[in-house]
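Have a look at this one before I ask anything.
Every protein chain of the complex appears in place save one, which is left out.
As written, the chain order gives the labels A, B and C, with residue 1 at the start of each chain.
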Amino acid sequence: MSTEAAPARTTVSYREALTQALREEMERDPAVFIMGEDVGQYEGAFKVTRGLLREFGESRVIDTPISEAGFVGLGVGAAMAGLRPVVELMTVNFAIVAADQIVNNAAKIHYMFGGQVSVPLVLRMPGGAGHQLASQHSHSLEAWFTHIPGLKVCAPATPYDAKGLLKTAIRDDDPVVVLESEGLYAKKGPVGGPDDLVPLGRAAVRREGGDCTVVAVSRMVWVALSAAEELAGQGIECEVIDPRSLRPLDMETLATSVRRTGRAVIVEEGWPECGLGANLAARIYEECFDFLDAPIGRVSAADVPMPYAKNLEQSALPQPRDVAAAVRAVTGKGA
Amino acid sequence: MSTEAAPARTTVSYREALTQALREEMERDPAVFIMGEDVGQYEGAFKVTRGLLREFGESRVIDTPISEAGFVGLGVGAAMAGLRPVVELMTVNFAIVAADQIVNNAAKIHYMFGGQVSVPLVLRMPGGAGHQLASQHSHSLEAWFTHIPGLKVCAPATPYDAKGLLKTAIRDDDPVVVLESEGLYAKKGPVGGPDDLVPLGRAAVRREGGDCTVVAVSRMVWVALSAAEELAGQGIECEVIDPRSLRPLDMETLATSVRRTGRAVIVEEGWPECGLGANLAARIYEECFDFLDAPIGRVSAADVPMPYAKNLEQSALPQPRDVAAAVRAVTGKGA
Amino acid sequence: MAKTTRTPEPRPEPAAGDRRRAGSAPPALPDADLMRRMFQAMWLIRRFEERAAEEYMKGHIGGFLHLAIGEEAAVVGTIAALRDDDPVTSTYREHGQALARGSDPGAVMAELFGRQGGICGGRGGSMHLMDAARHFYGGYGIVGGSIPLGVGLAFASAYRDEDRVSLTMFGDGAINQGVVAESMNMAELWRLPVVFFCLNNQYGMGTALERHSAEPDLFKRAEAYGMPTVQVNGMDVLAVYDAVSEAARLAREERQPSMIEAVAYRYRGHSMSDPDTVRDADEKQRWQARDPLLTFERILLGEGVLTREDVAEVVAGAERAVEEAVAFAEASPPVPEEELARHVYATPWSDDARGDARMPS
Partner (left out) sequence: MAKTTRTPEPRPEPAAGDRRRAGSAPPALPDADLMRRMFQAMWLIRRFEERAAEEYMKGHIGGFLHLAIGEEAAVVGTIAALRDDDPVTSTYREHGQALARGSDPGAVMAELFGRQGGICGGRGGSMHLMDAARHFYGGYGIVGGSIPLGVGLAFASAYRDEDRVSLTMFGDGAINQGVVAESMNMAELWRLPVVFFCLNNQYGMGTALERHSAEPDLFKRAEAYGMPTVQVNGMDVLAVYDAVSEAARLAREERQPSMIEAVAYRYRGHSMSDPDTVRDADEKQRWQARDPLLTFERILLGEGVLTREDVAEVVAGAERAVEEAVAFAEASPPVPEEELARHVYATPWSDDARGDARMPS
């Protein structure tokens, strides 16, 4: 079930894994094009589109004005006509000005017109915090997008999944929101080849263990894994599960694990109220009620706008020690 | 704890209750003004501002262009300067184009500038479905707003609360989102006088009962109450609780009830994934884990864009029979 | 198509629609057969909407019902000037666009009735008609929100090196949505084959043009992007036809986007639920006197294209078509409730949890 099980060809960064996915899919299908702010000449704010303008030219790698609502809507229209736009939002924070195009057009068109046209649109956007970018530039809006039927949503945590999920998203006939993590672009790992797709709706077990199931999303997978390391030293074995795809959600893998461990902690980078963690918790309680030996632990960002000061920001974000403490609390083991 | 306990002066519609709140607060404080689409000459799409243009003139009742992002932002700026704008979004569906102004400005300004200015802004917006308005006009976005620290959010279900909460919101120094219900404007009930405020963060027990706690929001309170009636006939007594305010949330009242009944059902008009119901469920599980005799039941809208056809729409929305079925399931009583 | 005003509309008292009043010499008339079909379409739309209003009152139609009665010239003149495969997008006030494109009136009425035989299977209703096979890409409910979609359809045409022109229709109130400005800038920046068609009926709901737009000459909005613009008499189907023909030619042959402002008037309230108390009676009467159907009838009789008998037959034909449409709608079965979650996704997955609504198929 672990993606690492899949045949890994090379070891590259999460950033380069995304670039590979884009390059391969553009080579495969002429209907695929890239559009966004500074994706061409500037090669992307996070350099994910490096080299693509040179390779594919201005007709397929398009620098836009700072008009997110406009070019996301343009992407929806182009997708209705059968093209496969991959629209980059420089960050998830700027997707908010395009929320109406995403929620009222991309997510609704296939349904409200009775299935006459589909919207094979990919919206790539990095999110998360940790670089002192302060309140307006530190959002994790997994919950907002996952709330919306009509969208598909994934959040890769590894280079392998970044490549495999982005390729799947590009080939999918529905609008897919690919939530990347600003904190993971430099992360290195194995990636698959041109035909190694990662399906939507399949979680990955990142670490096996019998004492507590830790469900962690995107960058939090790594936070959870380092907490699991620490806990292992104290004799507490965590099973770390990465849902990878948030809509659809692989409840089976989550529930199977929790039924076995009887304990769960959820780790998210976003806010606690009406967040992803609350949703995962509610669904796990529903499916594992009789198996849970303790309430599910939730580790989220503090319920505050993100502060600039480094010490405040770090204390607002989930740290390995917070995860470890939550696991100790739900297992009743350890210090 | 029930608002009906408070001294009720007259019996008016939810719509008129809101009008009274606006009129009284505008008379009380010259810094209060109303702004929105067709709130003046047209007297509001739902006639909530009826008569106010005549009473207070064009300087305080302002018809806007169809520019939600622009006039919500204008309201934020005016609030920073110390005015008390009451901005009407014709419906919650149109607040989505203004999401950035709400999330990145209204909710963040007090914090990110270290408390130098506050944003005493009220955003009124009706939501919900049931009138065959189809996919783009049927949103219930309680979860989106409640997710955001820096905002306060309430959702009145009765005329008394509509008036009392709106007055509280107008006097509050923080941005408050008042989620009204299109389905409740005609609902009649008692209302308080000019000084009867309903505080944020205090739930109301709408009906007492020992078998199951039913937490219902906005219009769903009435759906829950009619289910409770039906169930009472079958010997199942529900305690129906209306949180009224979603941020802050009165967990104490909810938890106290669930600890007593040992069973809970949550009824929301919005979507199930990352919705309000999942959040309320997660928080109740956390605080009542050892008291719950069964998993919490959740009744939400179907996880689909809202269809136009009447029969489809009705089957997509929570009905009393759905609530009754959920209560029977969690109590194990009744047919 | 210069950056100047053609067949100007002196507001608030515009001259009766008549292209002979146009500043420039009128272009030659379209051929008689086309004009006959345009006249038929205008009457079909008029009768269809009058009947829809009745059915709404009877409770056969739910939700919002926005009528374009009075705007038939702008609607039909536009569609008639386009090629059948030119993509068109519109607002919630779009029955006419679908009918003018040739959509089956029965399927459109059945959609308003929310039946299985509806053109969108009952999912969309009056505000969300679509006929993709006829390149009518839909009616949308969020003001302004459909305009970038129209630019996207133009982008696809250019990307594939096709010569299709995308036309997107919107109202005077919609021009105040920021996304319209964003769309115009991108269209001109990338020279996309799109026509921005603003059907200026001088009100956004209850708000008069002068009370929502600082500059009532809306075509000037597009000039800010260096785009050719024109203002035409939207009550004159031929004036609209000429303007759209030229705009389509510019887009098709020169990849030059442009904006048309067609000044018109709606004879009914914003929607069936609007008591229409804001607009004054005189104003309505003045515009009633310029009914686009009568204006066009005068021209057609004058030019000898139609006889009085022909006109009567056109009206009767529209009547028959609407009768049949209602009959079809009434006979159409309700949408099966098992289909609630159908079409949420084009490629659904089978979810392990919470029943049908979670299991699109």
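By our rule, a residue touches a chain if its C-beta (ideal position, glycine included) is under 8 Å from a C-beta of that chain, and two chains touch if they have at least 3 such contacts.
Computed from a predicted model, the values in this text were never measured in an experiment.
**Q** Touched by the hidden chain, which of the shown chains?
**A** A, B, C
**Q** For the chain that's not shown, point to the residue among C:T78, C:T91, C:S146 or C:N176 touching it.
**A** Result: among the candidates, C:N176 touches the missing chain.
**Q** With the full complex in mind, choose from B:N105, B:S181 or B:S300 the residue touching the hidden chain.
**A** B:N105
**Q** If I consider the whole complex, including the chain that's not displayed, which of A:G75, A:P248 or A:P307 touches that chain?
**A** A:P307
**Q** Check the options B:L18, B:I34 or B:A79 and report the residue that touches the missing chain.
**A** Missing-chain contact among the listed residues: B:A79.
**Q** Of the residues C:R160, C:K220 or C:K284, I need the one that contacts the missing chain.
**A** Hidden-chain contact among the options goes to C:K220.
**Q** Residue by residue, what part of chain B touches the chain that was omitted?
**A** Interface residues of chain B facing the absent chain: 33, 59, 62, 64-65, 67, 69-83, 100-101, 104-105, 109-118, 120, 149-150, 152, 172-174, 200-201, 248-249, 251-252, 283, 287.
**Q** Considering the whole complex rather than only what is displayed, give the residues of chain A touching the chain that is not shown.
**A** Touching the missing chain: residues 37-38, 41-42, 45, 63-67, 69-70, 93-94, 96-97, 131-137, 272, 302-305, 307-312, 315-316.
**Q** Could you list which residues of chain C touch the chain missing from the display?
**A** Touching the chain left out of view, chain C contributes residues 176-182, 184-189, 211-215, 220-221, 223-227.
Just so it is clear, only the chains that are shown with their structure count from here on.
**Q** For chain B and chain C, let me know how many angstrom lie between their CA-based centres, rounded off.
**A** 36
**Q** Provide the C-alpha centroid distance between chain A and chain C, rounded to the nearest whole angstrom.
**A** 40
**Q** Go ahead and note the Å separation of the Cα centroids belonging to chain A and chain B.
**A** Taking the average C-alpha coordinate of chain A and of chain B, the gap between them is 31 Å.
**Q** Please list all residues of chain C that touch 2 or more other chains.
**A** Correct list: 118, 120, 122-124, 128, 140-142, 145, 178-179, 344.
**Q** When you check chain A against every other chain, which residues touch at least two of them?
**A** Those would be 69, 100, 104, 111-112, 149-150, 249, 283.
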